[in-house]
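I'd like to ask some things about the structure below.
Removed: one protein chain of the complex. Kept in place: all other protein chains.
Moving on to subunit A:
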Amino acid sequence: MATAVKRKTIYEEQREQGVTRREFLKVATAITMALGLKLKMVPTVVHAMETRPRLPVIWMDFQSCSGPTESFIRSYQPNMQKVLFDMIALEYNGALMAGSGTAAEEHILKIMNEYPGEYILAAEGSLPLLPGALTIAGRPAEETFREVAAKAKAVVAMGSCATWGGIPAAKPNPTLAKAVTDFVPPGVPFIRIPGCPPIGEVMTNTLAHIVIFGTLPEVDELARPKAYYRHRLHDKCQRRPFFDAGLYAETFNDEGARQGYCLYKLGCRGPTTYNACAELRWNGGLSWPIQSGHPCIGCAAPNFWDEAPFYARVVQLPGTQTTINPERVGAVMTGAVAAGIAVHAAATVITKGRITKKKTDVKAQEDIEIGQ
């Protein structure tokens, strides 16, 4: 069996590439800031980069649209050259790896044997239970996933299909699709990075956290990194003051839309969606869906595909109330749309330490309105 070769640390590699100590420290400082850490953490980051080789990553795609891979390569900070050549060793990825067929199959086994318990398995797409619905190299994908996951340091589920089942699992779930996290062997930790797709920087910096600190990031009750999924979009939204003031866009080209008023009446799922869009924004912090005039469709939320129609204002807001509690609105929306999927509401309840659900908040289905 092959044994692990002596691997160089990130620092050693950078030095050999002609990077000076001074430049190296600058990079370490930038990464520290990108991770949202205080400056006093710079020495920790420097130490990590001096002592750790590139993290081996096997990235498998299943019932996926490749949206997570595409979003991953859009990451600004760290950018892809940094990620691929300084931070991780992307040993397997259907979109980027050079070899196919036999070469690819043999290489995945080689990495599993060389780095048992050291590599990260990133997975995108759901796994179907319908026979034949997904084979790779003539085998059910689910079998391969279990084998590769069993020897991983951790599984990182990239995107809403891998984390919750996503669109393949939406009604009527024709291929009996499930989240990959349902197939992770006992004892192997996993992280969920939901979003359809997730923000590129959320994926790269989750890996950066593992590389630099050698630990998995802190996660919430649903295994999502707290650094990116701690708050609802509504809590950070630039249109929030208009919500509080009761000022809404009623359609896509009215005065309210031009003024940048709240999109709640157009169906916005910001009040029930936990994600980093309002904080990090997209594609280098340029904009995000709500800023660019479209209501959030809740793509990081469990089961969001079956909480449509997306333009339906699900809750009747009290017309003059300007300080409505968004938590209450969230509970109502979740309950009204799919009582069985009250995951968000449940998460809210746990977070707040409350133990009873307010069933009186649940509105009947007929209260659903189509946005004008």
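In this text, a contact is a pair of C-beta atoms (placed from the backbone, for glycine too) under 8 Å apart; a residue touches a chain by one contact, two chains touch by 3 or more; residues count from 1.
Note that contacts and distances are computed from a predicted model.
For the chain that does not appear here, its UniProt entry gives the protein name "Uptake hydrogenase large subunit", which is one of "ABC transporter permease", "Uptake hydrogenase large subunit", "Phosphonate transport system ATP-binding protein" or "NADH dehydrogenase". Listed by residue number, the positions of subunit A touching the unshown chain are 5-8, 13, 16-18, 53-54, 56, 61-71, 73-76, 79-81, 84-85, 88-91, 93-104, 107, 128, 130-141, 166-168, 170-177, 196-197, 199-200, 238-239, 251-253, 257-260, 277, 282-284, 286-294, 297, 299, 305, 308-312, 370, 372.
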